[in-house]
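Handing you a structure now.
The other protein chains are all here in position, but one chain of the complex has been omitted.
Labels run A, B and C following the written order; every chain starts at residue 1.
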Amino acid sequence: MQGLRSGAAWAAAICLLMSAADLMAGDFTPEQPRVAKLPAPDPARMYVSDVAISHIIDGRMHIVDGNTLKYVGVIGLGFTGLGRLSPDRREIYVATTYLAKLNRGTRTDEVDVYDSQTLKIKAEIAIPPKHAQALPYKGVIATTPDGRFIFVQNATPASSITVVDRKSAQYVTEIPTPGCWGILPAQRVSNRFTTVCGDGTLLTVTLDAAGKPSGEARSVRLFDPDKNPVYSQTENEVDEYLFLSFYGDVLSANLGGETAKIGEKWSVIGESDKQANWRPGGYQPFAFHPGTRRLYVAMHPRGKEGSHKDPAAEIWAFDTKTHQRVARVPGNNAVALAVSHEAIPRLFGIDPLSAGLLRYETAPALKFGQRVDGFGEDPILIEMQ
Amino acid sequence: MQGLRSGAAWAAAICLLMSAADLMAGDFTPEQPRVAKLPAPDPARMYVSDVAISHIIDGRMHIVDGNTLKYVGVIGLGFTGLGRLSPDRREIYVATTYLAKLNRGTRTDEVDVYDSQTLKIKAEIAIPPKHAQALPYKGVIATTPDGRFIFVQNATPASSITVVDRKSAQYVTEIPTPGCWGILPAQRVSNRFTTVCGDGTLLTVTLDAAGKPSGEARSVRLFDPDKNPVYSQTENEVDEYLFLSFYGDVLSANLGGETAKIGEKWSVIGESDKQANWRPGGYQPFAFHPGTRRLYVAMHPRGKEGSHKDPAAEIWAFDTKTHQRVARVPGNNAVALAVSHEAIPRLFGIDPLSAGLLRYETAPALKFGQRVDGFGEDPILIEMQ
Amino acid sequence: MQWLDDFFERKTREVAQLTSRRSALLKFGKILIGAGMLFPILPFDRQPQAAPGGHGGQPPQDEGDVNKDTTCEYWRYCALDGFLCTCCGGSINECPPGTEVSKVTWVGTCQNPNDNKAYLISYNDCCGVTACGRCMCNANIGERPAYRMGVHNDVNWCMGNKANAYHCTVAVALGIAEARPHA
Partner (left out) sequence: MQWLDDFFERKTREVAQLTSRRSALLKFGKILIGAGMLFPILPFDRQPQAAPGGHGGQPPQDEGDVNKDTTCEYWRYCALDGFLCTCCGGSINECPPGTEVSKVTWVGTCQNPNDNKAYLISYNDCCGVTACGRCMCNANIGERPAYRMGVHNDVNWCMGNKANAYHCTVAVALGIAEARPHA
């Protein structure tokens, strides 16, 4: 009653069948089914998180060759899984929930570790069942720059951050971060992260060698959450982190030290844009390329209270040194933007209305390149190789 | 760090908020969120199985008020869950698979028992991990008419049938049925089922009081599987079971005894229909109402090898006593048909192209009544209250 | 982008009316945060509501009826982000059979066009059953990132329940905020 479970039995059955069907040997060499390998790692490889809300317990990270926008693989994200690549891009970490019986039963949370080249699971690290069952915004999972520690945002709904030691593959501790959200690791050291707080300040937590908190310090106010809140997405050049506000301010802070230091502030919205109420919008509404100092922002006109996640009518490019707008191109409804990590980057986006992926060239000028639709159901976050 | 987990804490927080927002007491009575009750059981209540193949581990049974085609509830079917109502319609049985970590890990199979009025789970009965991971065709799960035993079709891929004792909520045994498929219980006794075999015969298995097989007997040939195979769906009036063949023959057999007895055979396809190659098609391609002796068949013209699951161009109605066609109406792409269990039935259907449900009146004449689209993703089976 | 224009043009006055109310809510959020206790949270967010084609199986919706509770434009849904329980076997304040009501939630304020009053609305998720998948809506008036958890809507309200799976969202009227909302 066990059927044909072994490969040998299967092969035997095939042989029988081939003889039964009067196979001609001829000049044909029978094929063997195999498992494909991913193309070699490439700066244009995209990791696209998809919450698949109509089957929210079965989210996905689509892996796409951005050179061609061809689908090359997928890993399952589970129930509101939060994904992030390791600093060396060899591993994918997914903090997620499994329920014992699919949609019911005991909740188990873990960080799943996948090999980013084979897409096979390498480790399952148990964590407290508190991971934020949230959309996969950038910053809800992060690592130290040496790859040693993985940080996971929790919500019960109280906010805390789980620390995982990748080296020992063990849960380390949970750090309370009441009223704050997101994980912005220091980049020159590997024992520190900052989180954005609801009063507009930044809270920096320093860790000891084992990953336990050894101190914390709060910055002066970065922004006024009542008047002009910042998106939770951040981009950075080493320890200089950039923030974007609902009304188009670009804020900055240095997160390398024990206390975050607030930096310059400027606006992407010129006088003439204010008339039409241009505003940023989306889930990952901007991208930043340090090498070329280019900031790309998803913008829509006639912005209003509640429009802060609206799709882009245009993408605006800025020189972050001069604060000048250097390009504006059609936005293709983008709600997420990311640039490749290469000297002359390419810009990628998500159009949620068609589950489409977008590629723009950035040189010699910002220019729309390609669109392919149908990448899953609810893609909202891009991470580049 | 536990947040607001208790209802009391939640209520307290709401009160705080209401005061903070300067609530007016006024003439308004605050609402309380509650859980709705299903409308009272009604002959038009539909149970629609949906394999949701794009998220196949998360199938669904949609529960719909057929009087209005209004969605009234859902139960999760899990991974290729096979659902069936109890004879008294008070319970829904689902034979399904859960994997330990959603799409990976250890496989567990069970029969889940739901209350058909509260939609709450009442029991989980472990069965061997062999349930047929198949589309939910009618007949892959069935019960004895007294409701005592539940039968589940297995495939490993070898065929066998699992017997579950509903009374004790225990797995009883597994009965090998090599080369046969489907479960057609005898209706005047509660210790017998028949299954359709690949050589065209019917195999009848008789059980002892504990649900273990005490004997089996094979009929003469019902049909020629090479020339004119029958659909796996059957309909019945007590022990007189009706079968439909790919080329439109209606076959019958009495399944009440130790050996199935082959009955009459006739065709739904008249001479003039043969020219246009009219054929049945679908996943549940016919419905039968014993009281009015009406057979309803989903038909398409220009039938060809491989068209046996094609959507209906028309629905044809027959008097099973005279074998005369008494009506033909537009088919609305139906691939599944079912009639309500009432004196003057209504006919229901599924249009898979729009995930639509269809209702036809059958009196005074067969007539299309209503369509509503968007019932899940891949609905293919209807069971009526 | 016409859908966005239409949607927001219609809501212009409402937005203006709600803006200062929202400030009050945000302040309240701070009070809770200051006390080390976060106010409950919001439903899942997703792509804009005008893209029902993004899913198979979306029933057709009458756009724009502020008094029809199976459309995204129903007045109570001004900050609802999720599947409407009214399309899933529930009602405006009842979870569908077989689910349970979320223990934690957040409260929005919506203008009732029939009496021109602003109502406090609790958006409870219904929990423990496979996602409904019908009538996805997404409105973000007053919504803020998760550092203001009390007014953030991109997390699962069912997180506080043992029955953890998200099914759909109801909009429960808790009270009238003011006779005439913030001018």
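Some points to look at:
Please note the rule applied: a residue touches a chain if its C-beta (ideal position, glycine included) is under 8 Å from a C-beta of that chain, and two chains touch if they have at least 3 such contacts.
Values in this document were obtained by computation on a predicted structure and should not be read as measured data.
Touch with the chain omitted from the figure is made, among B:Ala36, B:Leu119 or B:Ala132, by B:Ala132. Only one of the listed residues, B:Thr204, B:Ser232, B:Ser252 or B:Gln284, touches the absent chain: B:Ser232.
For chain B, the residues touching the absent chain in the complete assembly are 51, 53-57, 79-80, 97, 99, 102-104, 107, 132-135, 137, 155-159, 178-182, 195-199, 225-226, 229-232, 283, 300, 302, 304-311, 313, 333, 335, 352-355, 377-378, 380.
As for the chain not pictured, it touches chain A at residues 3-7, 10, 13-14, 16-18, 20-26, 28, 30-38, 54, 58, 60, 63, 71-76, 114, 117-120, 355, 372-377.
Keep this in mind: only the chains that are shown with their structure count from here on.
Between the Cα centres of chain A and chain C there is a gap of 26 Å. Separating the centre of chain A from that of chain B, both taken as means of CA atoms, is a distance of 42 Å. In chain A, the residues that reach two or more other chains under the touch definition are 54-55, 57, 79, 102-104, 155-158. Chain C has residues 27, 37-40, 57, 104, 129-130, 133, 160 in contact with two or more other chains.
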